[in-house]
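For this view, one protein chain was removed and the others were kept in their places.
Letters are used for the chains, namely A and B, taken in the order the chains are written, and counting of residues starts over at 1 for each.
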Amino acid sequence: MTPTIVAHLGLIFVIFNMLVLSAAFMVWLERKVCAYIQDRVGPNRVGFEGALQPFADVIKLMFKEELRPQAADRLLFVIAPIISACAAFAAFSVVPFGTETTLFGLLEDPIPLQVTDVNVAVLVVFAIASMGVYGIVLAGWSSNSKYSLLGGLRSSAQMISYELSYALALAAVIMLAGSLSLREIVMDQDGYWWGVIPRWYIFLQPLGFLIYMIAGVAETNRAPFDFPEAEQELVAGYHTEYSSMSFALFFLAEYVNMVTVSAVAVNLYLGGWLGPFLPDWLQWVYFLAKVFLLLFFYVWMRWTLPRYRYDQLMEFGWKWLLPAAVLNLFATAALVLWLE
Amino acid sequence: MVSLNHYLILSAVLFSIGTAGVFLRRNLITVLLSIEVMLNAVNLTFISVGRYLGTVDGQIIVFFVMTVAAAEAAVGLALVIALFRHRETLNPDAFTSLKW
Partner (left out) sequence: MDVVAFYLFAAVAVVSSLLVVGQRNPMYSVMLLIASFGALAGLYVLLDAPFTAVTQIIIYAGAIMVLFLFVVMLLNVPREEAAVGPVTATLGATGIRIGAVLSAVLAIELVWALSRLAPTRFGDDAEVTGISSVARIGRTLFTEHAFAFEATSILILAAMVGATVLARRER
């Protein structure tokens, strides 16, 4: 057990806990922001300003009865939330959030602040996100209920439609950076133009950033694209028949997916952990701040915008977002050729 | 030490499993799935021999094989849907009207 291996295991432990805590934090953030948007206060009984509310929710969910419909396909019914949660966590494993650190000189070689450093990291995130579709489809099918089946089918059709625009926005960034590794893409955004504007890709690719965020919101089934799980339409869509910890796993998967999409967006477009004034080993603070900003936008959008109807959603994805993403790719290719 | 022979034998085993599936199964969808198993075995052969010879051509051929497999799966499934609408069954033994 060399110190490097211990450091890696410790890092994995820290990242995993960070993701779970961020999901809990998102629950609280969502309820508070929703409350203030709706001109009320939100949870304020449990802990200071309701900060312990997510933990109370988790304890309540753990004590609920675990139901299973009698005609449900037993194996698939149990596996579906597991697939969702595993895909959500696995996608974060290649996202870097800081420079290489030696833990204040305890290690000889620096370890990068991420679980692994693959040189096709962008594609790995995309691949694991496309595996998350199966959790939803299997949940919808195995519940053996018409609301679940409709919700599952619609949700998976929506996800695979918006994956195309997601991939094209990624392709434009890859063209600019010349590499598929997330760490290299962030390092390419180092430095400033004219000393004051940081070299972030969002200034080179405003349309690309917009396309990526819209596709990301659709991928995570959040408003305004959450028709498949809309309470007013479909009871609760694909997780109608789930209760207790399975339901908690779906919720966890949704919030961790949001965090992953925001983290990848920060790495691709907003310069990752780069920022002025702080020393190298503290720059992950910038990363957290930028991810928090994007997550706040997510929650803000949910409680402000009305929901898209399903056919409007599919029409928007295929007729507007996909051509826009292709145009963005052409424009980026022209820009890259012009800059050389 | 894992040599090229290991990969080729594994690929042969997978290919024969796929072939057995195409011959023995009485469900059109499972037949299509067995065809996908065979295509994957061939992909494994291409990649391992490409690695052995030190070229990148193996991966390029696999790229094309994957694309063709996607196109074939799409058209095959469309045919299955059309057939199911006619006979309400997916058993290939039910589609014998061209037999003489």
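Basically, contacts are C-beta pairs under 8 Å (C-beta built on N, C-alpha and C of every residue); 3 or more make two chains touch, one makes a residue touch a chain.
Given the structure is predicted, the values throughout are model-derived calculations rather than measurements.
Asker: Mind listing the subunit B residues that contact the chain we can't see here?
Answerer: These residues touch the chain not displayed: 1-7, 10, 13-14, 17-18, 20-21, 24-27, 29-30, 32-34, 36-37, 40, 43-44, 47-48, 50-52, 54-60, 62-64, 66-75, 77-82, 84-85, 90-91, 93.
Asker: In the full complex, which bits of subunit A touch the chain not displayed? Write them out.
Answerer: On the subunit A side, contact with the omitted chain comes from 73, 75-76, 118-120, 123-124, 126-128, 130-131, 133-134, 137-138, 141, 149, 153, 156, 160, 163, 180.
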